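In this view, the complex is presented without one of its protein chains, the others remaining in place.
After this line comes subunit A, so read on.
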């Protein structure tokens, strides 16, 4: 199913910006809020995981249902998981399309990478944990 993903700050995300490798930040920024009807169509329950794919790139996310989200859209707090789905085009403005990624969403049993593991996939070397 195609979902247009919006991003933004949340209190939990914002409270842990200086602790980006904490379990709280990891949990918050890798949790996609979806409309419960869309979740039923995808075939997932609260807390289950999906794979979100844009332009051939996938990231695994946890899902929670949220009645305030309109059908066909999703909300993913800003952070490395949301941005893994964003392309580098800025339409000559310097600003990428942070709030409009249209992702293909499907149920998955795969594990969600930690922030360090996600950065490792991008060519980095996890520090600490």
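In this section, a contact is a pair of C-beta atoms (placed from the backbone, for glycine too) under 8 Å apart; a residue touches a chain by one contact, two chains touch by 3 or more; residues count from 1.
Just so we're on the same page, contacts and distances are computed from a predicted model.
Name of the non-displayed chain as stated in its UniProt record, restricted to "Heavy metal translocating P-type ATPase", "CopG family transcriptional regulator", "Sugar ABC transporter permease" or "formylmethanofuran dehydrogenase subunit B": "formylmethanofuran dehydrogenase subunit B".
Of A:32, A:52, A:69 or A:105, it is A:69 that touches the chain left out of the display. Residues touching the missing chain, restricted to subunit A, are 4, 6, 8-11, 14-21, 29, 57, 68-70, 73, 75, 78-80, 83-100, 115-116, 118-120, 122-128 (touch as defined at the top).
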